[in-house]
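Only a single protein chain was left out; the remaining protein chains are all shown in position.
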Amino acid sequence: MKKIAVYLIPLALFLGLIIFLYQGLFSNPREHQSSLLDQPMPEFVLPDLMDIEKTYNQDVFLGEVTLLNVWGVWCITCAIELPYLKQLQGEGKHIVGLYFDQDMDPDFGIKTVARVQQEVTDKLSQLGNPYAFNIFDVKRDLSLDLGVTGAPETYLIDQQGKIRLHHIGDINARVWNKKFAPVYQELTAQ
Amino acid sequence: MNPRRQKRLMAVSAIVLIVGGAIGLMLYALTQNIDLFYTPSEIIQGKDGKIPQVGQRLRIGGMVVPGTVKRDQQTLAVSFDLVDTGPTVTVSYQGILPDLFREGQGIVATGVLTKNNHIKAHEVLAKHDEEYMPPELAEKMKGIKHVKPDQASYGKPGAGE
Partner (left out) sequence: MLAELGNFALVLALMMGILLSIYPMWGAYKNHTKMMAMAKPLAIGMFVFTAFAYGCLTHGFISDDFSLTYVANTSNSTLPLYYKITAVWGGHEGSFLLWVLIFSMWTVAVALFSKAIPIKMVARVLSILGMVGIGFYLFMLLTSNPFDRLLPFFPIDGKDLNPLLQDFGMIIHPPMLYMGYVGFSVAFAFALAALISGQLDSTWARWSRPWTIAAWSFLTAGVALGSWWAYYELGWGGWWFWDPVENASFMPWLIGTALIHSLAVTEKRKVFKSWTVLLAISAFSLSLLGTFLVRSGVLVSVHSFASDPSRGLFILGLLVVIIGGSLGLYAYRAPQLKATGRYQLFSREVLLIGNNVFLTAATLVVLLGTLLPLVHKELGMGSISIGAPFFNQMFTYLIMPFVLFMGIGPLTRWKSQSPQALYKQLLLAFALSISAGILVNASFEQSSYMAAFGLVMSFWIIVATIMEIQQRIQPQLVSGKLTILQSLQKLTPSHWGMVFGHLGFAVTLIGIALVSAYNVERNLRMTIGDSVSLQGYEFVFKDVSNYTGPNYTADVGHVDVYQNSKKVAQLSAEKRFYPVQRNVMTEAGIDSGLTRDLFVALGEQLKNGDWSVRIYVKPFINWIWLGAFIMAFGGVLSISDRRYRMTKMAKKPQVDKTPSPVLKEQIS
């Protein structure tokens, strides 16, 4: 029996390793919930993407359950996601876009607002427009406050203007049914 | 003790000594080469109550503060500030920056702390992916300004010193 113990060593070492690999798998930073969860929307004053004169602030989210979708025309995953968002909108969901354009960044060459608007119009007429309106995050301040790490990302905001969910990556039927639908139904049922 | 047992004892102790020595050597080499990861605010304010010491080797990850990248006009010396959510730390580096290095971009640098808020780096990495930055960074500071999305790629470290 002493002998078997010796030959069990590799198995034991392997199982020990597995424990760490398992933990490592779930300490994936992308799975961490945003610290903004259940917090009110950060304060902001930002223009409408299509009408720069018009501005919005955090109160715009009051009274209605909203999906705030961070996107841009340069983001291909966003384009993949748009048709599904369109479908959600067709089912009566209120979707607001949070738009920012990296090309407004001096490092990438200056792009005029008109040019950005043109690109957005083109893209949306091609793939469908799910957005009630788009907030133009000119200097990416709101994205910064929201803890956006990439595009697309989506926030579910309740009637009181509190963030209830944060999803990194695209929304598809699976993500919606698994992650969003339960919370959304609970909120709308109130 | 009979000679045979004595011989066996010698052999066993020799093996134990060699294995022990090897493990010791390895652990020593290991401790010399471990770089702890800090964010700028952790360097200034401490991490778990411990402030890194001047002269310590470490890795720092943060966002390059726009407007702080200063190039020497004659050489390849460059310095820039890094920030996460609090105070900034200055990094100086001699050499070629990676392709994806940009202001407003999350980067990771490896180097030595020369002052409480200054690091002399010997390696600068700009590594990112469409959906995440260096995970150490993403984990520590959700809330950084967005890096360029849609680059399902990464940089390689700039060369050594």
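Letters A and B name the chains as they come in the text, with residue numbers starting at 1 for each one.
Note that a contact is a pair of C-beta atoms (placed from the backbone, for glycine too) under 8 Å apart; a residue touches a chain by one contact, two chains touch by 3 or more.
Owing to the predicted nature of the structure, the values given are computational and were not obtained by experimental measurement.
The hidden chain makes contact, of the residues B:V12, B:L25 or B:V54, with B:L25.
Hidden from this view is one chain, which touches subunit A at 3-4, 7-8, 10-11, 14-15, 17-18, 20-28, 30-31, 74, 76, 79-80, 82-84, 127.
Where subunit B meets the chain that is not shown, the touching residues are 22, 25-26, 29-30, 32-37, 47-48, 59, 71, 73-76, 94-97, 99-101, 110, 127, 129-131, 134-136, 139, 148, 150-154, 156-159.
Please note the rule applied: only the chains that are shown with their structure count from here on.
The centroid of the Cα atoms in subunit A and the matching centroid in subunit B are 30 Å apart.
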